[in-house]
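For reference, the structure is listed below as C-alpha cells.
Coming up: chain A.
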Amino acid sequence: MKEKVKILDQECIGRVIMRIAHEIIERNKGGAGLCVIGIRNRGVYIAQRIAACIKQIEGMDVATGALDITLYRDDLALATGQPLVRKTEIDFDINDKNLILVDDVLYTGRTIRAALDALIDFGRPKSIQLAVLVDRGHRELPIRADFVGKNIPTSKKESVEVYLNESDGSDEVLIAEKE
Partner candidate 1 sequence: MSILIKNGRVIDPANKIDAVLDIFIQDNKISRVAQNIQAQAEAVIDASNKIVAPGIVDMHVHLREPGREDKETIASATAAAAKGGVTTVLAMPNTQPAMDCVENIQLLQGIINKDALINVLVCGTITKERLGKELSDSIALKKNGAIAISDDGASVENEELMLEALKRAKQAGILTICHSEDKKLSGKGVVNLGFVSTRLGLRGISNESEYTRIIRDIELAEKCAASVHIAHVSCRESVEIIAAAKKRKVKITCETAPHYFALTDEDIIDYDTNMKINPPLRTKQDVSAIKTGLKNMVIDVIASDHAPHTENEKDIEFDRAEFGKIGLESGLAVSIMELIDKNILSWQELVSSLALNPAKILGINKGTLTVGADADVIVIDAGKEFILDKKSIVSKSKNSPFIGRKVKGLVEYTIYNGKIIYKS
Partner candidate 2 sequence: MPWTKKDLLGLEYLTPDEIELVLDTAESFKEVSTREIKKVPALRGKTAVNLFYEPSTRTRVSFEVAAKRLSADVINISVENSSVRKGETLIDTGKNIQALKADIIIMRHNCSGAANILARSLDISVVNAGDGWHEHPTQALLDIFTLREKIGKISGLHVAIVGDIAHSRVARSNIWGLTKLGAQVTLCAPEMLIPPGIETTGVKISSNIDEVLKSADAVNVLRMQFERDENTAFPEQLDYFKKFGITEERLAKAKKDIVVMHPGPINRGIEMSSGVADGGNSVILEQVTNGIAVRMAVLFLVSQAKEAKQ
C-alpha cells in the first residue's frame, strides 16, 4: 500500500452529514414519515448520525434500522473470504415511509442492488432514497445516490477507506493506491 491521502477529516465528516440531513428534510418537506436504514457495518453509524442531526434540526425522532445484505449478495457463490452473516434490525414498519438508505461508499452499486432487494422483502416504502458519505464512481449498475457527502473521482486501482468513531475510534476518509 502506498501513501494514503486524507480526503475528509472529523470536522468535514460532521459538516457533510449535517448537510445531508438538511437536504433530506428539504427534499421530504420535514421529518415526518421518514425512516433511516443503514447498511452494515458503517452505513448503520452514518444513518444514526443522520437521524441525530434530523432530531437536532426538526426536534423529532426518526426510526433507524440496520440492514445486513450478505444473504442477498450476487457474489455469494463466488465469495472467497467467507462473509459473516450479521443481524438485520428493522423493528418498525417501512410501509409507506420515505426510506433513506445509507451507506458509507457508493462504488459498483451492487451492494445497493442487494439492499433494495432486501428492503422490498420488508414491505413497500413510499420511496427509497440513497444517501452516501462518499461516491467514488465506477458504477456497474444503473444506480445513483440522492444525497452525496463528497464525490471523489478515483481509479479502480485506488481504495477508499472510511473510518468512523463508532467502529474504528476515529473519523476520517482516506484514499490509497492498491499494490
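Candidate selection criterion: all candidates are chains of the complex that A comes from, given by their letters.
Operating definition for what follows: contacts are C-beta pairs under 8 Å (C-beta built on N, C-alpha and C of every residue); 3 or more make two chains touch, one makes a residue touch a chain; residues count from 1.
Source: prediction; values computed, not measured.
Asks: Scan 1 or 2 and return whichever one touches chain A in the complex.
Replies: 2
Asks: Of all residues in chain A, which touch candidate 2 in the complex?
Replies: Contact set of chain A toward candidate 2: 68, 70-72, 76-89, 117-118, 121-123.
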